Every structure is written in C-alpha cells, then in structure tokens.
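For this view, one protein chain was removed and the others were kept in their places.
The letters A, B and C name the chains in turn, as written, and every chain counts its residues from 1.
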Amino acid sequence: MARTYRVVIGVMGAAQCDEPTYGLAKRVGTLIAERGAVLLCGGRGGVMEAAARGAKEAGGLTIGIMPGMNASETPPNPYIDVAIFTGLRDGRNWVNVCASDAIIAISGGYGTLSEIALALKIGKPVVLLHSWDVPARDFAPLYVAETPEQAVELAFQSAGVATASAVQTESS
Amino acid sequence: MARTYRVVIGVMGAAQCDEPTYGLAKRVGTLIAERGAVLLCGGRGGVMEAAARGAKEAGGLTIGIMPGMNASETPPNPYIDVAIFTGLRDGRNWVNVCASDAIIAISGGYGTLSEIALALKIGKPVVLLHSWDVPARDFAPLYVAETPEQAVELAFQSAGVATASAVQTESS
Amino acid sequence: MARTYRVVIGVMGAAQCDEPTYGLAKRVGTLIAERGAVLLCGGRGGVMEAAARGAKEAGGLTIGIMPGMNASETPPNPYIDVAIFTGLRDGRNWVNVCASDAIIAISGGYGTLSEIALALKIGKPVVLLHSWDVPARDFAPLYVAETPEQAVELAFQSAGVATASAVQTESS
Partner (left out) sequence: MARTYRVVIGVMGAAQCDEPTYGLAKRVGTLIAERGAVLLCGGRGGVMEAAARGAKEAGGLTIGIMPGMNASETPPNPYIDVAIFTGLRDGRNWVNVCASDAIIAISGGYGTLSEIALALKIGKPVVLLHSWDVPARDFAPLYVAETPEQAVELAFQSAGVATASAVQTESS
C-alpha cells in the first residue's frame, strides 16, 4: 500500500551550540525541507533551533516534540510550526526516535547520545554529523557524514524514502 | 511575547463509529481547518479519521499521535499528514492532551473518557459533543456543545486562541 | 507456567480527601496486604497515603509510581517503601494501570477517572468504591463495591489471582 503520510526526518542535537554547528544544523534543515520532508526536532534552542530555522526559511514544515506540558515549561523556538507538548521530560526522546523515519545527530550532548542509542536499539537509521563516536554493532543502520549534503542524502536513502517529494506533493 | 507556533485543536473519539457520528466529526475537522488551526487526533479510524478527513479536505494540516512504534503496528488513517509514532500505546493519550490547546470529544469509548479526564486534570479545556456525560467539578473548563459549529467555537474561545487564523497566516 | 512475581493491586484516588474516605482507603490497604498482595498507588497524599499506610502498617509492601523525576518534584508519602519516579507527570497514570492486576478506585477526581478509563480501555478490572459513576459498556470488567472488604474481594477475584498469598509465600 502506498504511504500516505509525509516523510519525517529528525534532527537531534544540544540546546546550545557554537556557530559552526549552528550553521551545519541550519543547512541540514534547509536540505530536508527542499527534499519535501517534515523537519522534526526537540523544539528547543541550539541545534534544534538551527535545523527548524533552516527548514522553515526554505518553506518546510517544522515539528517540535517538547519535553514540557506547555509553553511556560518549555517554550518552542520561534521556527517551530507545530509544538507537540508531551509532558514526558527527556522521556520524549523516545518519541523523537519513533516519530522520525531517520535521525541526523549533529554534535550533541548526552541527550543526543540517548537518541542515537534508542534509535539503533529499534533499528531506526542514524546519521552522525560531527557527533558522538558511537560504534556500529552487528547490522545497526549507522552512518557517518562529513557534510550536511551527505547527511541528508544518507538519511533519505537509509530510511528508504527517496520518494519524499512525491509524497509531499500528493499530500500538500 | 507573541505566540509563534500554530494553534492545535485535538479531536478525540473512538476508532469505530456510526455514520452520523462520522459526519459530526468530519464537520468539526473542516471547521477547525477553516479557522486556521492544526487538527490533532489519535491517527486511527472512526472519529479520528473523520476529523482528519474533514480538515484535510478543507486544506488544513493534520497530525496523528499514534500509539504504535511504526506504521506496521498502527497504520495512520489516509488523511493524516504527519504521523507522530510514540510507541507509548494508550499512554499516548497523555500526549494528545498536552499537545492540544483544547480538545473536542465526540461520542467515544473509554479511551476518549481517559482523554477528557486527563485534560480536566491539568486544566485543559474540553468540549463535549454527543460524548460522555462527565460532571464539571470546581472550575473545570468543561463545555457541552450540540453542534459542530458550537463545539469549534467553544474550543477556540476556551483555549484563548481566537487569533488562530492570524497566527497561522504569520507562520505559514 | 506458574506465575513467579507478586500480585499487585492498585489503589487510585485523589491526593486530598476527607476523613471517612481516608478511613476507607486505609482499610483497603490493610486488606490488600493481609491477602499477600503488593499495594501500588500514585505515591502522593490523601487516598494514596491512606492506602499505603494501611498496607504498610499491616506488614505489606508498598510501591508509589511518582509523577516527578525525583523526590524534590514529588515527594513520596511516608508509607511508600519503593518510590518509582517516572518523570512522566500525569502520564504515569498509564503505568499505574498497566502495573496493577486490578485497580480499586476510591472517591477521586479527574486523575482517578482517567485511571478508571485507561484500565477499562485495556480490559483491566476496576472496582469502584464510593467513586465515579462510570457506566459499564460491553463486557468491561467493572465492579461496584460498598465496603473495603467487598472491594478487595472483587479485585482479587476479577484479577484471577485468588492465590495471591500462596504466590507471596513462595516468592518471599
């Protein structure tokens, strides 16, 4: 059966980052939007903001999976279109992983590491872009990219969703 | 500070329903989309499908908060734009409630009742449309509607988001 | 295969209650412990404290499923032996239900109503003791008790764990 809902690429990274990392994440967001996928992230600052900004400025749709119950607890960054408040705190990292067709981890702290690990636990593709040096075990769908272009290409390929833009056209 | 992310109205109801209920839910979805809000639901059939269909056919954006980890476990109905797989089973009802500015409950079984109750527990507005006869206690933001038009009007008013279409225009 | 782990009876109710309700809940806790089951509750005050107190003073084991990430956020009542901090807020109500062989709802507010509803959604037995007037639909395992003795008897029977004390003896 043809897939009717949109492709979602998750971008994971820390809530604070330096400028080069912000630039990488923004570019990744732009490329995801240009390929017609939805950008999902944790909705906060740093890498999450940069990725959402890149996607939104390219006309894409951005989803933030928020740790808090509401915006008073965890305000979404200004580039989030739809804020999914979860009230699960960092337990929402599990949702980030399940809800993405593939994730791209950019730099990142322990929260990002948890998302990489949870994704690999359930066989969800992970692309590392200047991120944690996690070893690939068995047949884990783990990829390493050097550039935003490579990262996004690997994410789409590994998720088996090369037809993202087609799907988006139909569903828009 | 001005709100930058979109208004989300949740529509809760059973995965199977009769035709009149399907019609009510579809009309509710249409009205939500026409007022510029995002339609959120549990992503399955019945009332969830009807509401998503109404919203989507009116050009709106539809989000399904799915109980399963992936589409094999719980396939989204064909009117869902973005499927947020949670892997939380019925624990995702908590996310449905946190992520909505207000919820409209239409008919529904015990799952719907749990969403009504969780919403009222945290002071989230609930509009009942031919749904459970839940008593209002203390200052619970609980409203009863007779028609889809009333239900949607009450949802927007009680959520304090009368400016939904304005917000949507800015963020689109 | 013989069950090797202990029977768990959940007692659900509000974090604040009047004295007669406190007395009912305490008696329920005592009876659960006397029959060799573990007492599970939400770990807070009111009905949860009373039930834990009754169980603990009768020599039973008490588990509190806490909404917060730690004791600073949500301190367990003094009769909880093992506090399971979840960091899920009211999302932990889903865990309360899954972790119990049956639940007894005593009086209670909207949180309790959500637990009754979630339990019935997944076919988990619910005993109402001076609690919400929830209608039984289809074959929902829903029972109404007038006394703590009836409530506990119904909980054990409906959970199919009449052998609780035997199990406890083996596993102690």
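Here, a residue touches a chain if its C-beta (ideal position, glycine included) is under 8 Å from a C-beta of that chain, and two chains touch if they have at least 3 such contacts.
As the structure is a prediction and not an experimental result, all values here were calculated from the model.
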Option from B:31, B:47, B:69 or B:84 whose C-beta touches the chain left out: B:69
Of C:64, C:109, C:125 or C:148, the one touching the omitted chain in the full complex: C:64
Per the touch definition above, residue among A:23, A:45, A:78 or A:91 touching the missing chain: A:91
Chain not shown, touching residues in chain A: 88-91, 93-95, 109-111, 113-114, 117-118, 120-122, 134, 137, 140
Chain B residues that touch the omitted chain in the full complex: 69, 86-91
Residues in chain C touching the chain absent from view: 3-6, 8, 38, 61, 63-65, 69-71, 76, 78-88, 94-95, 98-99, 122, 171
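Heads up, the rule we're going with is that only the chains that are shown with their structure count from here on.
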Most extensive contact between chains (C-beta pair count): A-B
Farthest chain relative to chain C (centres taken as mean CA coordinates): A
CA centroid of chain A to CA centroid of chain C, Å: 39
Distance between chain centroids, defined by C-alpha means - chain A, chain B (Å): 25
Computed distance of Cα centres, chain C from chain B, in Å: 30
In chain C, residues with contacts to at least two other chains: 88-91
